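Excluded from the complex is one protein chain; the other protein chains are retained at their positions.
Which chain is which? They are A, B, C and D, in the order written, and residues in each are numbered from 1.
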């Protein structure tokens, strides 16, 4: 029983991270129908930005609330800028072009970032993983029995942040003018412009938001799993993408729920079945969901009137 | 010699390049350079190993050139990346052999890649020395393939013996990296030996290289209440595993193999990894002057304590150089024969004597992870 | 410039320019769709643009509303040079474009579509009132306010597009074939509405296949042929010209 | 798409109809023999050509699903893995077998072909399985299913002892030669071109253009989609089988989704639907890293930077993809073929100079 509870907590914690990354995927996909393959790698860059900031601040400062805020701010703003640049120079010129074209530039950026960060020239960190400094001192938040079940403070913090962000995003998308504009752009950006919506700005902002979010997610991920490496974006990115699809890509709460479900599925496969089949089960689960609900759990396949 | 400091043979290298008419690829050994080749994982999942090895080899060559080279010629090495993929390794090896016409090939670390290389090197009759591929099958590819490290069956045995005899463990759990042949092999051998010695393996869990969350596996392991956990993986994952093991409340010692050896282990594992044990090729504690000089030189050039892969890269290169010196000429068979005769070669990672299976017969050391450095515990001989 | 060859039929009445298009050219890749089109729309005027398929009517509207960039020529709107402005910058200046193919958002409800028409407006109460006015013009839309716009019938979609354009309270309304696919009665209604809207002060630039209908309602008209204006004149005058009757009215 | 029109009935065909089907093959065989003879002795060129050939087969076959049919598959490496492992395993089992009525070399090639076909068929069967969801799924959802399927295949291999788990299969007889590989390249290109120009190809194009309309015009869209998957994965399996017979060891790491993405890149870069585009993109992207190696090789063999040049290739490769896509967003030839496009380019250039 205790074990079950612990697995549940682990699964939710893993799912929380997927959720935050998946939200970024879902947003960009929502407005542009672009699978931003570089999203995970942008996250990775964000984590390294946070890492560099943490070291620049020194051991004392980085533990403080201000220090943590600074680390998050630098990483998120830095990534937002990066997202802006990518959108401006690699995606915007291709907006009127076949959709797959932008996917290929995304793949190119992904390669450039993940391989580029494996270099150890100049400021680039090199291939070996690094330990992410403990910017949030891990403490037990809840202990049940003789440490049978332990919930850590950062688990609670990440979970709250994820839920908060989800609620915030949901509000942004459905209850603000910007969200209204986002949705209009997502359905048809040419017509949206005719409504007076500055589409370029909306898309750029969405990218920045999504990239900033990725950085935040990456930092929480680094805090949770304590290590940073140039290839980290690849796996998390892939899983988060799967999560977004399970929930119905483009659907905000769907991304979060899909991610939590995926996190739990993986955890329970490892905990109660064979750990070596984890990825196969995760993807099998995805396929099953799609076969039953072709638009993901919450997405709907747009009805086409003939 | 000292004045051409940065790269003593730099001129030789550029000359070689310029000497070639444009269009012919590569720089085959010319009159005053002997060209070696290295294929290693410089990018991809195993990049850190390839880079360490490259550093070790580079250092050995620098020293050799400073000491006058081989047969009056300078040594140079061409390094190709294999992106941690065997097909790329085979391609790079073929290129080294046919385009660059190297006399000898060094590499790779991961056994899958070395196997691919071995096939090509053997077929072309170009000797190859792998510094650190421990999978048994590598040197079985033929008589041109050598290694300067021990093999997995031995390493697995070492840890099983240590766990039983020294640590007196009865029940252990195994956590292996399912993406690494090395890890699976060690885990199999360990399990077999440990059982033979009367121990019990409670459960075998696995993860994939590149994962960072092992809590599910560790929670499952915790349920079996083991006395120790054998984690034959790479340091890049092991450090994090140690932290999370402590987090879920597993306080028992962790054990591992040579994949653990890296300075980064301390950083990644923090205090969680202290008190764990792993088998290795060498100990930086070794007071031997040669070892200490190597460590000092390495620190001076690259900053940081060399790991076993750097040490083995260094050893492999030096074994190669010494053999080239002894070889009657630079032809494949001659070099092969010279390497095969390597005996009692004083490497930094132990004395190298190649047996008839072209494996180094070496003892292994067991190291204990301390605070920011390793402590030598014992040596176990075959 | 081809203006020299334009055949004009009669004088234009009281005219203060709102939109002045001067010699614009438009290319799609290698295809030149407009070869220097000039036309004007006066304050409070309803202007019709007719022409065969592929003459460049749609391209003209697109260039005017900033959906397309003209490669040459100048566009002035409300006294300002708007040649290089983008579509979204023209909306706040009082331009609304109901594009060819209607351009509704198929996956938003009718109501959401209409709200987007008023995206730039903040006068909630006024929007409500305008919305109601629209609903009396097009009662079906009220019935279907919560239906996904993509599942509306063709005619319903057309009404939605026009209603949405009106909700931005434009000075100039650009309409691309509003009668396309509409029941005769609805077409009547729409043209009646257009005349009302126009009387209330909104200028209209109308593209139509139905030359009869369009020229009948318009103060002034232009005839476009393969990217060039070939004829211009008061609507009635054009309607009576032999060329137009032959080419576009099939007589 | 401009499929060359079939000769009009009045112009007497040069080749009798009965021969037209096989003639190219008859011409290709001696050409390939010559090709092989010319290559003998250049190990590296052969290896590179093998890799290139396999990439061409992969790109051209993926183009049938992604380019012609307009479905979006990003799990091609999975089918390749099936072909590689099945064919490789078969060859390993048959290693000691020889057909007594044939000389050894010929017997090897016959067995090799059998193994290849086995691999191809196994992959085709998987293609059928993956094609089935395409009855229900569209666009990106289908894409993620293909990706998932590819990953599942990889995990299965990784957990199967007979396939050597993470270490992979080694010791597979190295039967593949550039002539054999290019024979298959030739076959896949011929098949793709003939398909594209046939009524079946037109049905595929119509699905890509408008599924509802295609269905209304009597095209069994679901059936065609599944067949496109089967056809395409058959060749991916063949490519995998060839791969297994010149790469000394195959392991799961060679068939990850990154590999699938590389193939997608080739298809898009060549121009979705363009067979010659896929061929040229595959050639270009295979030679690119090796070319960079030669280029950087000129920097010499010493010094820290020179040692690192090989690491810099991959980031540059990524950036180059971005630049290429930005400069030719429709791909090399759009949906056309080289012979539709090249004359225009040449004449434009010539005209410019005149």
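Please note the rule applied: a contact is a pair of C-beta atoms (placed from the backbone, for glycine too) under 8 Å apart; a residue touches a chain by one contact, two chains touch by 3 or more.
Keep this in mind: contacts and distances are computed from a predicted model.
Q: Which name from "Multisubunit sodium/proton antiporter MrpG subunit", "ABC-type sugar transport system", "Branched chain amino acid ABC transporter ATP-binding protein" or "Sarcosine oxidase subunit beta" does UniProt give the chain that's left off?
A: "Branched chain amino acid ABC transporter ATP-binding protein"
Q: Of the chains you can see, which ones touch the chain that is left out?
A: Hidden chain, whole complex, touched shown chains: A, C, D.
Q: Using the definition of touch stated at the top, determine which of D:213, D:295 or D:342 touches the missing chain.
A: Going through D:213, D:295 or D:342 one by one, D:213 is the residue touching the chain not shown.
Q: Among C:163, C:182 or C:205, which one touches the chain that has been omitted from the display?
A: Of all options in C:163, C:182 or C:205, contact with the hidden chain holds for C:182.
Q: Which is it among D:221, D:275 or D:311 that touches the chain not included here?
A: D:221
Q: Can you list, in ascending order, the chain A residues touching the missing chain?
A: Chain A touches the missing chain through residues 306.
Q: In the full complex, which bits of chain C touch the chain not displayed? Write them out.
A: These residues touch the chain not displayed: 31, 52-54, 101, 140, 147, 151-156, 158-159, 177, 180-188, 209-212, 247-250.
Q: Which positions on chain D touch the chain that was left off?
A: 1-3, 5-6, 9, 17-18, 20-22, 190-191, 194-195, 198-203, 205-206, 209-210, 212-223, 227, 230-231, 335
One rule holds in what follows: only the chains that are shown with their structure count from here on.
Q: B-D versus A-C: which has more C-beta pairs touching?
A: B-D
Q: Which chain's C-alpha centroid is most distant from that of chain C?
A: Taking each chain's C-alpha mean as its centre, the farthest from chain C is B.
Q: Between chain A and chain B, what is the separation of their C-alpha centroids in Å?
A: 36
Q: On a C-alpha centroid basis, what's the spacing between chain A and chain D, in Å?
A: So the centre of chain A lies 33 Å away from the centre of chain D.
Q: Can you list the chain A residues in contact with two or more other chains?
A: 115, 118, 234, 276, 279, 304
Q: Going by the touch rule set out above, which residues of chain C reach two or more other chains?
A: There are none in chain C.
Q: What part of chain A is in contact with chain B in the complex they form?
A: Residue list for chain A touching chain B: 3, 6-7, 10-11, 13-14, 115, 118, 120, 126-131, 138, 147, 150, 152, 221, 224-227, 229, 231-232, 234-235, 266-267, 270-272, 275-276, 278-279.
Q: Please name which positions on chain C make contact with chain A in the complex.
A: Going through chain C, the ones touching chain A are 65-67, 86-89, 91-92, 96-97, 99, 103-108, 115-117, 119-120, 148, 150-151, 164, 168.
Q: Along chain A, where are the residues that touch chain C in the complex?
A: Spelled out, the residues of chain A in touch with chain C are 177, 180-181, 183-184, 187-188, 190-200, 302-305.
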